[in-house]
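The complex appears here minus one protein chain, its other protein chains still in place.
Up next, chain A:
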């Protein structure tokens, strides 16, 4: 069994109103050193190991987990303990 840790982020150039609102809130807490905030998603997917696991994870991300029009994804595969 493998644990796949997937990060999904908005592509550069895609407006992130949520990130902007979080940025504004950090500023009102006087964290004036914060330059920018982008909000994304994090998922943990438990999956049986296979020879072409990476290709399969890519397909999962392209088909459903991320929307390639607006999002990028990256992941790491770990031994599930």
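Throughout what follows, a contact is a pair of C-beta atoms (placed from the backbone, for glycine too) under 8 Å apart; a residue touches a chain by one contact, two chains touch by 3 or more; residues count from 1.
Methods note: contacts and distances are computed from a predicted model.
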*Chain not displayed: protein name in its UniProt record ("Phosphate ABC transporter ATP-binding protein", "3-oxoacyl-[acyl-carrier-protein] reductase", "Phosphoribosylformylglycinamidine synthase subunit PurQ" or "Sarcosine oxidase subunit alpha family protein")*: "Phosphoribosylformylglycinamidine synthase subunit PurQ"
*Please pick, from A:29, A:46 or A:64, the residue that touches the omitted chain in the full complex.*
A:64
_Selected from A:21, A:34, A:55 or A:80 as touching the chain missing from the view_ = A:21
*Tell me where the left-out chain touches chain A, residue by residue.*
14-15, 17-18, 21, 63-65, 67, 69-70
